[in-house]
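Below: one structure, written as structure tokens.
A single protein chain has been removed from this complex, and every other one stays in its place.
The letters A and B name the chains in turn, as written, and every chain counts its residues from 1.
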Amino acid sequence: MIITDLIPVLVLPCVLTVLAIFLGEYMAKVFNGERTLLTPLLNSPEQFLYKIFGVNKNDEMSWKTYSWAFIVFNIIGIVALFLLQILQGFLPFNPQKLGPVHWDIALNTAISFVTNTNWQAYSGEQTMSYLTQMMGLTVQNFLSAAVGIAPAIALIRGFARKETSTLGNFWVDLTRSIIYILLPLTLIWSLVFVSQGVVQTLHPQIDALTLEGQKQIISVGPVASQEAIKQLGTNGGGFFNANSSHPFENPTPLTDFMAVLGLLLIPAALPFTFGAMLKNRRQGWAIYASMLMLFIIGVGLIIGTEVQGNPLLEKIGVMGGVNMEGKEVRCGIINSVLFAQSTTATSCGAVNSMHDSLMPLSGLILIFNIAIGEVIFGGVGTGLISMLAYAVLTMFIAGLMIGRTPEFIGKKLESFEMVMSIIIILSPALLLLVLSSIAISTQAGLSSLNNMGSHGLSEILYAYASTAGNNGSAFGGLNAGTLFYTLTTSLAMLVGRFSTVIPALAIAGFLATKKIVPAGIATFPTTGVLFIVMLVSVVVIVGALTFFPVLTLGPFIEHLQIFAGKAF
Amino acid sequence: MKDSVIKLNPVSMMKNPVMGIVEIVTLITSLIVLGDLYSGKSFSYDGQITCWLWFTIIFANFAEALAEGQGRAQAESLKKNRSEAFAKKLHADGSSERIPALQLRKGDIVIVEDGDPVPGDGDVVEGAALIDESAITGESAPVIREAGGDRCGVTGGTRVLSGTIKVKITTNPGETFLDQMIAMVEGAKRQKTPNEKALNILLIGLTVTFIVVVITLKYFAGYMNVIVGISTLIALLVCLMPTTIGGLLPAIGIAGMDRLLRHNFIATSGRAVEAAGDVDVVLMDKTGTITLGNRVATDFLPADESDKKTLVNAALLSSLADETPEGRSIVILAKEQLGVRGRDIRAPEGAIFFPFSADKRMSGINWNGHKIMKGSSAAIHDFVISNNGRVSEKIQKITADVSREGSTPLLVAEDDKVLGVIRLKDVLKEGIKGRISQLGQMGIKSVMITGDNPLTAATIAAEAGIDDFVAEAKPDIKLDLIRKYQSKGHLVAMIGDGTNDAPALAQADVAVAMNAGTQAAREAANIVDLDSNPTKLLDIVEIGKQILITRGSLTTFSVANDVAKYFAIIPAIFVTQYPNLSVLNIMNLSSANSAVLSAVIFNAIIIPMLIPLALRGVRYKPATASTLLRRNLLIYGLGGLVVPFAGIKLIDLIISSLGLV
Partner (left out) sequence: MLQVKRAVIVFVSFSLLCGLVYPLGITAIAQILFPYQSRGSLLISGNQCIGSELIGQMFTSPKYFHGRPSATDPAYNAGGSAGSNLGPSSAQLLEQVKERIAEMRRENGLSPATPVPADMVLASASGLDPHISMRSAMLQVRRVAGERGLPEAEVELLLRHYVETPLLRMWGQERVNVLRLNMALDTRGNNHTIN
């Protein structure tokens, strides 16, 4: 490896940080209802939408109403997307004449896209009509992102407000997320993508005759528009089966850069929104710095393991043992693992390389990224939520150790906050262990494996980590299309989503009613290096304690065996 | 030790969920051992693990029993005097009857005479008496308690030295402060404090996590062709569970209450003690808390520098009839300056005294036709003018200077002439300055409340290092002040004794009432200071903080320990099937069985080893939060990471050399 290969690793965080600060401040203004750059353009459409919805933008909601609106909206989304897939055969924009999607795949997909997971138990170009892709999947790419941002904003308000019972209005937050944030950004991203060769057409597939005279059917479609929101909304559900490794989704290094930047951008900006709305920007920085620190550590480790190469390959004559299996030449090793780290750190799940074929320790890091609860930037909204849950946990311990009943940013942390934070942090983790252990010990689970031995364990583990963490990427060798997997992963996705958002809203509701304790010399400053280090340690330790045994058995043993020259 | 076995009753164990679960899984391993016995298999490994698991539980119970025992002993010794006492209950018709103190009910009135013990907590409704409170407070100097006013409270167990008082009993037996305190140290009746509940939730969360981890591990291992024995899984589970903190948690809370008792505090709720750790504003009365309570003469400032002796003499004579503390302090100072000692001074023959009265605000003497008077500036002014004299400009200047410096000027006059000025100064209590600066270091803002004028108040505040003061305060200002601070999110502590302090005490987050104070004050408060020493608030804050720090530190320690235990047990389980995994056996433990057993033994014996720490509490020194945290993280976090590696290795060496595995 040459040192210049590492330049992207340095450039990305710098560009990301600068853009995230601007976007974070902008989002704070948007959700505070203040005037922004785009207000002159977007205010009247916004008001128009409120009129249609019958929403008064000053109507505040309690946490229960807010949660109820969230739940109802998600249920409608799941039902609508399910029906759309079942009925796509009778509907327009279906040039390939694709039939109805099988019910369990349709259900799995509906839940998957509504929960911002975008786990795909199907092959996009062979299953979904253009109408389903646009009116179903693209729509949910927007909505699932927006309903992820809204509760995060409500949680921020819970911290920022005092002695009130309300958290804002769900419909207003949703509307603003879409028209002020997601649509403008996707417009930019779509056009950049198209300019680089990402297709955007309603034409049916193309029949080509190759240079060697063979028939090649080339799938196309309205890809760029979906690609933009897929990345920006940390959705990750590709138009094509190969996702961002497909040349039509990610044709050039520029699109690759924009894809990585896009999936990190909003989750990275939200801590700054947090700081701005709290009027405590240093706090936003501290959360961001913790996330960035975890991110960089992960990047370092994964580059280390992947660049090392595969000794088994080297032995049989592959130059340097370079592990190019499941990677594209235009991305190479570094940009593939940078993408992999970014997509698992956030809950995006788009991939530009096949994670199943990564080295075992790289896979271990990816599983870890997801399994700790998607807090390294995480999903749009949910990343900040989960990180704040960890912060609550951290400050509980830290508070005790300095001899005060625990508090975080001036809010006292009591039993209720502890219960909810623990639900947010542990329920996806525990569910993934339980479901994996069921899959690993039943024929229904084992029959889907593409690889044997420890790697098979990793495949199953990754599947449930990805769904419970609402990530959506996969060790693609696992056949997720069986009834067993469609149903169990559906459960994981639902639990992953709702056990994050609803407790977060409950915390927000409780915190909002509390006073804000002023900071003094006896309160622990949550903006300093010590806090960042402690938060990062808590995240790593909780993850390590939960997953040490199973990660040892899966990726770690595989690693040891590869380096001992053993294959399966 | 007996208690720790009695506590094994599963019903009572489930009050502490962590240890309750340990007991359940230990019962399972016990059954396995019985099964081994029955089938004649070797039970050495299972048996030893089971044995140590039982020890884990017993050690935890022992910690709790030890703390309870200490607390109970402390409380019982306070209570002893009273239970044997008899009371003379006064009937409505005026007759009295001798009944055991335990039969007294709220509202009963008893007569207590010379030498009688006070039969219960109550208020003096009639009379005054000198009372020996040493049994409760350890303070040998007797105190006066009298009807009316703020010094009417008496406590059961104290003894009347002289005087006869009628006491209205204010609590039923079993409901006295002491009884409440005893209830708080007895595990069975103990209510968990809010913070304990929250911490318990965290511990339950961890426990559930590890249960899931261990159960699922069985299936993952099965897929990898490794069959893990139930005993080993249970050993792993117990090692991972936060048994160290789970076992010591009740003891920490009880020991905290013990420490309070030992400092002669009685807390009526655990919440108050925890809140004490958070207090960031303290309201203090100036008088009695910051200053000695009385102003003291410190200087004589004559009008004519050459005639200081005349002034001192005049001051002495005019103050002989002043029985107020100020008056006596003038006499003492004057004697000192004149070089006379003891009681050599006698009133001159034929002198007529004018004793000090609050409305005249003067005292003096009429001797040989001369009137020598001493009093407030205004009073002497009038007096001199009434004698056709005038106050010289020099005197006016001195008076003004003294006032400006925050002291109180008293003028001494002979007939028409003002001889000079006496400077009266508030004197700080000994050590108060240090204590207030300690409060500052803890991040606690001190606020002084005084009826003095702002100038005087400012002087005292500056001298004592007080952060803020409220001068010319009326009694009801305390309540408003507390509300004001609370609305800004502060936690306010207040010390009070008077009946008019009761509303403010009820409002304060931590309300400390002096034991000598009125019943109203004591009922409104959540902590009663038996010593009636207001500066001891610092101790309460420290104890509160210590309890929390000990909990946090041991939690951190407990969780950090898991890392080493994983490194001991996981390679041990899988190394036979996957020899490569021996790279994880970084402690180089001798065998798989020995590794598991060593981890279990370490997990068990760390509990008794930490009992002294749990009972004593982690040392607390005022410092910034970051410093404290860094220090505790280093000791208990990093220590928790490192210690078990060494400990498990050591145990492994011992048991393998003993041939136990």
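Just so it is clear, a residue touches a chain if its C-beta (ideal position, glycine included) is under 8 Å from a C-beta of that chain, and two chains touch if they have at least 3 such contacts.
All of these numbers come straight from a predicted model, not from anything done at the bench.
Under the touch definition stated at the start, the shown chains contacted by the missing one in the entire complex are A. The chain not shown here is touched by just one of A:Val55, A:Leu301, A:Leu446 or A:Leu487, and that residue is A:Val55.
Of A:Ile76, A:Leu483 or A:Val529, it is A:Ile76 that touches the chain left out of the display.
Considering A:Pro222, A:Gly284, A:Gly349 or A:Pro503, the position touching the chain not shown turns out to be A:Pro222 (whole complex). Of the options A:Ala20, A:Met128, A:Ala154 or A:Leu174, the residue whose C-beta touches the omitted chain is A:Leu174. Across A:Val18, A:Leu202, A:Leu483 or A:Val529, the residue that sits in touch with the chain not pictured is A:Leu202. Contact between subunit A and the absent chain runs through residues 4, 7-8, 11, 49, 52-55, 65, 68-69, 72-73, 76-77, 80, 123, 125-126, 134-136, 138-139, 141-143, 171, 174-175, 178, 183, 186-187, 190-191, 194-203, 205-212, 214, 216-220, 222, 224-226, 229, 240-242, 245-248, 251-254, 256-257, 310, 312-314, 316-332, 335-336, 351-354, 356-360, 450-451, 453-455, 458-459, 475-477, 558, 561-562, 566-568.
Note that in this section only the chains that are shown with their structure count from here on.
Computed from the mean C-alpha positions, the centre of subunit A lies at a distance of 50 Å from the centre of subunit B. Within the complex, the subunit B residues that touch subunit A are 194-195, 197-199, 201-202, 205, 208-210, 212-213, 215-224, 240, 274-275, 277-278, 280, 441-445, 486-491, 544-546, 548-549, 551-553, 555-556, 559-560, 562-563, 566, 570, 574, 578, 580-581, 583-584, 620, 624-626, 628-630, 632-633, 636. Residue ranges on subunit A touching subunit B, taken from their complex, read 162, 393, 396-406, 410, 413-415, 417-419, 422, 426, 429-430, 433-434, 436-438, 440-441, 446, 454, 456-457, 515-518, 520-525, 528, 530, 534, 541, 544-546, 548-550, 552-554, 556-557, 560-561, 564.
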